[in-house]
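The complex appears here minus one protein chain, its other protein chains still in place.
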Amino acid sequence: MGFINFLVYLAIMMGIFAILSVSLNLQYGFTGLANFGQVAFFCLGAYATTIVTLTFNMSFFLGLIAAMFLAGLFGYIIAIPTADLREDYWAIVTLAAGEIVRIFFLNEDWVVGGGPYRGGAYGVGDIPQPFRSHFSAQTYPFFYLGIVLACLLVTYLIVNRLTKSPFGRVLKSIREGDDNLAQAMGKDVKKFRIKTMAIGGIFGGLAGCLYAHYYGFISPQEFVPLETFIVWAMVIVGGEGNNKGAILGSVIIILFYNSTRYLKDYIPINETTLASLRMVAIGVLIVVVMLFMKEGLIKEKKRIY
Amino acid sequence: MTVIQVIINSIIRASELTLLSLGLTIVYDILKFANFAHTEFAVVGAYLAFFLSVTLGLPMIPAAIIAAIATGFLSIAIDRAVFKKMRNSNGIIIMVTSMGVAIALRNTVRAIWGADARSYVLPLQSPLVTQWFRITSLQIWIIIVGAVAMILFHLLLHYTTLGKAMRASSDNPELAQASGIATEKIVTYVWFIAITFASLGGTLIGMETFLLPYMGFAIIIPVFCATIMGGIGNPYGAMLGALVLGFAENFGLYINFGKVFNLGGLLPFSRDMFIPTGYKPAIAFVMLIIVLLIRPRGILGKKKEG
Partner (left out) sequence: MALAGVSFRVDQGSITGLIGPNGSGKSTCFNIISGFYTKDRGEIYFQGEKIENIEPFRLARMGIGRTFQIAAVTEKMTVLENLLLAPKTQTGEGVFNVFFRAAKIRRQEKENYEKALEILNLVQLYDLRNEYAGNLSGGQKKLLSLGRILLSDPLFILLDEPTAGVNPTLIKDLIAAVKRLRDEEGKTILLVEHNMKVISEICDKVVVLDFGRKIAEGTPKEIQNNEKVLEAYLSGSSKHESIHENS
């Protein structure tokens, strides 16, 4: 890959994961919802847009909307029976929910149209790229980066607005684990949690859609819980409870993750081993940050009126 | 496949799960957090046993035992390095940290031994075959080890000082600490016991199937499910939960729901409906959700105040 192309690739990844990160930050950083199944939104968004644009041949915009809708709906549905669960149980439930989504797509190949070597564990390829025909092979990545950044901007603006509003204020009052105050002040805590999960889902789905159209190929293998925890690493490193931090976290982790990509050209190390070591590094990073820097790089700003 | 075979499979599965859920529940109870790295320790133990038996040539049983002990010590080391500093931290923070540990452990195994499946070198199994069921000697061993583990644990809990201290810490941590029961020492023992059991569990699963770096993750949801169903902090609950889940998984796949829906032939609805084997983890998940919604403290769990 040419160097410029590699940078564009990095930027697109940072953008997509920043959206995921902002979404998770809304759930965990602002509302205290420890979603261990964030990847489910990502996965649903990716598959939804694939089904709409590939199987049914409809436009990218419809795919985008389908992705956001399906993921948001999933967030909403999962939250309804579980919103009042203790935080650790809730983490376990969301972890399991994420896995169920992945298993579903692993087993049900008909969802993406079936056919030989398609769907299920084989994954789905040939996902159409929006407006591809208008651009050359060299310029298209830049255009796509533009789409990603535009989506990120919209995501940031919406989530930021929400968190700075009275709605966000209530979220912050819920996040410390003790609902008493919020209840005593007449706030329907459960409803706020459900809404947050739906919104988190919508943006998670958006990221999934962008991911699917960029890679052109998706498979259940890519939507494993590790993805959720990479996003967690981003939220923690960047600083929970602030949206800029989430974006910064995404930049840092993606850089970190990709920095060793070319290492194998210089060090005689096997590709799988390198990939594994990168994961080990992510795991260690999470531990280290939690131990020494759990506020993250950008601390949450105090709200002064 | 006969019902008896399904029952046997359920018991085997329950036995494997018990070895894992027992450890998870005591760590959850005494250390007050959900250890997402628990099943990864099981994997580490299984691979260590592989190293000792296949690479170094030790016989399987000593290999498994030494691996379990080594992994137990590893967990104590990790506790000292990581979790000890977080004794008073918020639950989510420790959980996420344990996930970090899990990712690190899992991928270290993968880095060392690769992503391909590995197998122990075991003597050829000549199964016991009757017209109703089939069972290998390994599977019988699994059941025995599981049962022995349960008995040993029970004896530990009720006939030793450590056991008494553990029960005291479990029922009333503040009082236990105030009355001078050295809680850090108990923590050390709890990790050791929990992880040696888990390691054995992992080894047995590896012997029955094969070793894959991500096998810990494959089993984490069923283990959590068994633990929570039984009631966190209650070792008998963990055993019960494992049993219930073992049966639920195996019967869940065995039952022809088509026959259930047409009420055994009464209704003119004839379709075979089975839960696809690919959805086996979903059974644990669904059971977990149901338990958490109806009785979050689990079957044998303690009632929390307020």
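By letter and in written order, the chains are A and B; residue numbering begins at 1 in each of them.
Rule of thumb we're sticking to: a residue touches a chain if its C-beta (ideal position, glycine included) is under 8 Å from a C-beta of that chain, and two chains touch if they have at least 3 such contacts.
Note that this is a predicted model, so its numbers are computed, not measured.
**Q** Can you work out which residue in A:5, A:59, A:138 or A:165 touches the chain that's missing from view?
**A** Touching the chain that is not displayed is residue A:165.
**Q** Pick out which of A:102, A:195, A:213 or A:278 touches the chain that's been left out of the picture.
**A** A:195
**Q** Write down which of A:91, A:124, A:182 or A:298 is the residue touching the left-out chain.
**A** Among A:91, A:124, A:182 or A:298, only A:182 touches the chain that is not shown.
**Q** What does the interface between subunit A and the hidden chain look like in terms of residue numbers?
**A** Per the touch rule, subunit A residues meeting the hidden chain are 158, 161-162, 165-167, 169-170, 172-173, 175-176, 178, 180-189, 195, 199, 241, 300, 302-305.
The working rule: only the chains that are shown with their structure count from here on.
**Q** Subunit A to subunit B: how many Å between their CA centres?
**A** 30
**Q** Which residues of subunit A touch subunit B once you look at their complex with the stated criterion?
**A** 28, 32, 34, 36, 81-82, 85-89, 91-93, 95-97, 99-100, 103, 106-107, 177, 225-226, 229, 232-233, 236, 272-273, 276-277, 279-280, 282-287, 290-291, 294
**Q** In the complex, go through subunit B and note every residue touching subunit A.
**A** 33-34, 82, 85-86, 90-93, 95-97, 99-108, 110-111, 114-115, 213, 217, 220-221, 224-225, 228, 276, 278-279, 281-282, 284-285, 288-289, 292-293, 296
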